[in-house]
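Shown here: the complex without one of its protein chains, the others still in place.
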Amino acid sequence: MSHPANAALFLKDQSRAKWHDETLWIVRQKRDLTIHQIPEWEQLRDLASQIKEHTLSKLDFYLEELERNATANGIKVHWAENAAEHNEIIGRIIDEKNCTAIVKSKSILTEECHLNPFLEAKGIEVVDTDLGERIIQFLKQPPSHIVMPAIHLKKSDISDIFHEKLQTEKGNIDPVYLTQAARLHLREKFLQAKVAITGVNFGVAETGEFVVCTNEGNADMGVHIADTHIACMGIEKLIPRRKDLGIFLRLLARSATGQSITNYNSHFRSPAPGKELHLILVNNGRTKQLGREKFRNSLKCIRCGACMNTCPIYRRSGGFSYGSTVPGPIGSILSPGIDLKKYSTLPFASTLCGSCSDVCPVKINIHEQLYEWRQEITKAQGTSAKGIAMKLANGLFQSPLAYRLSGKAMRASLKNLPNSVIYNPLNVWGKSRDLPPVPTETFKEWYKKNKK
Amino acid sequence: MQSNIPHIGLFIPCYIDQFYPNVAIATLELLEKLGCKVTYPLGQTCCGQPMANAGFEIETKGTTEKFIKDFAEFDYIVAPSGSCVLHIKEHQPHLKKLAKNQQYVQSKIFELSEFITDVLRIESIEGSFPHKIGFHSSCHGLRGLRLASDTERNDKEYNKVHQLMKELKGMEWVELTRKDECCGFGGTFSVTEEAVSVQMGKDRIADHMDKGVEIIVGGDMSCLMHMQGITIRDKENVQLMHFAEVLNQALS
Partner (left out) sequence: MSSKSSIISQIKKLNMEEKPLPEIPDFTIAEDLKSTFSESIAGNKGLVVPVSELEELITLSKFSKIFSSCPQFSHHCNCEVPPHPAGFADLDLAILEGQVAVAENGAIWLDESNLEMRAIPFITSHLVIVIKEENLVGNMHQAYDKIGLDHSGFGVFIAGPSKTADIEQSLVVGAHGAMSLRVVIV
């Protein structure tokens, strides 16, 4: 799995790649428009960052507070050390309810844990109810973006799969028509489901409640009709006080899609009378990341996706090119912590432009962490002379910088060799770019002649 | 003995020394015209940025030591490059033995435009430059050194190079569609992720071309070298200049 190879493939379809880039840039622009209407925007980011850093520094304290208060409210709290345990807990609850069909709203954590295939192997039908997620579920694809999972698909793609799965009119690409078909189809599923699974946007330690934000209302349709609500939460999704929600709810939707707030922000504190509410607190490597001082702050993430929308590389290579559950800039600083070797190309899939860090609502220093992961990766790959030579041979020597090392002779040869030799296919720089024109003397030479 | 005339150590990135000596000459002449004494330590080499960005920061101890030794004697160190200055300030490995000098060097190094506006306290440069220009905001200078406000943050708008150039007679500063998107150079990224790098470069150039830009002006020759490579290959009718060349030309 290599990001560069996947990216090159993505760019082969020039018009589609341009459409993908333009589409995500528009989301970035919507975000820009709305944040400029909030004079205190940068202050909100500072506060959010401080609140998250404080919480992470006392995570054990707040997790126990959350459990205590949630339990007192009637919520059944479970702890899962890893993905397997998370899946088992859910499987057990569903079995206890004698349930064979469940609905699930968007939860990247459940993607991370590969919950769907686990449940399906047990013969349980899992229906992803977020429209974008249902579409990719039909297509058997993973999400390509954590907020807009089907952003890589065009109306025609969706029309085709809906025709196949929902018997919509062939060739009808009207979004209103297609959405209406999905509404009817999923309404049936909501009305039949006894168990509904959701993610968690924010867990509040002070009150033992958690918040789920959607635009579609699918999380609520699922949980209020079903008898059992299972909420899956990464342990880092915690905030200390209820009033902190004021900060985060002002930042989240604006950063994600440029809306002032999502249309539904549901606060769950107790199960409805006669029903059950479960909260699963999941580690799955988060304590390890917490222990990496240089990368600890990646856990501040509130999963808004703004970094993906702004990243010039993400926009031009697509979420799938990263090969990770969470793609893009934040994915590139989380994934190497999970598997350094598998995701070793991700921190290099960046020019370190810093745009991601400046749009991040919780001020994660993403581009600096990308730089730090590069140091870790080369360390792991060994810094033997051979290792360095390899890296140099692959990268540096193919760039114009190489000619500096060879000095005058090389520069002279550049002037005299025929283009076919200089621009041979092995020279990656020269594939689509000319080398810089060669001056008659270097600055050093000029300075010695004129200034010394 | 304190002198009123600041003694500048001129730091010229390796690729400017090799491929764009005119930018270095322009920087030198500009600083002298603005009243500075400038010395170019002849022994200087690479600052180590390409190695560090490729993941080998730890291997740059040698170049770092040399840099500190070459430049610790000056009042200020000035370079016509945001990315190299940022590297010196933030990504040099810490050398305990040279800690004091390293701290000094890191506090006294400036990119050219911020040196003129913040240290020399010059508002703008007078002169003539009757051309339609598009400004390329290089990322490290922009989001690293904060040489200008970026479109991501909700800050008061400012741009140090624009400030220096705004009084130039006849100059037209074009509004781009994507004001500060990255050009795609990124050091070794330009070859390890060649496809994306080139696409990003082409997109930047197209933004300038369809506004009728005559000259793309920037503060980092690495970006301009990458874009120039594309404009020459694609036979685009546009020039690329470092703002040092623009200001030096305008002042003559």
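The letters A and B name the chains in turn, as written, and every chain counts its residues from 1.
In the analysis below, contacts are C-beta pairs under 8 Å (C-beta built on N, C-alpha and C of every residue); 3 or more make two chains touch, one makes a residue touch a chain.
No experiment lies behind these values; they were computed from the predicted model shown.
Although one chain is omitted from the display, it touches the following shown chains in the full assembly: A. Listed residues A:F10, A:F118 or A:F190: the one in touch with the omitted chain is A:F190. The missing chain lies against subunit A, touching residues 23, 26-27, 39-40, 43, 47, 50-51, 53-54, 56-60, 63-64, 67, 73-74, 79-81, 85, 129-132, 135, 148-151, 153-155, 158, 175-176, 178-180, 182-183, 186-187, 190-191, 206-207, 215-218, 220-221, 224-225, 235, 240, 242-247, 249-250, 257, 259-272, 281, 283, 287, 290-291.
Keep this in mind: only the chains that are shown with their structure count from here on.
Centre-to-centre, using mean CA coordinates, subunit A is 32 Å away from subunit B. Across the interface of their complex, subunit B is touched by residues 3-4, 7-8, 11, 17, 21, 25, 32, 35-36, 38-39, 41-42, 310, 312-313, 316-317, 348-355, 357-359, 367, 371, 374-375, 377-379, 383, 388, 391, 394-396, 398-401, 403-404, 411, 428-429, 431-439, 441-448, 451-452 of subunit A. If you check the complex, the residues on subunit B that touch subunit A are 12, 14-22, 24-25, 28, 40, 42, 46, 50-59, 91, 139-140, 142-144, 150-155, 178, 180-182, 184-201, 203, 225-226, 228-230, 232-233.
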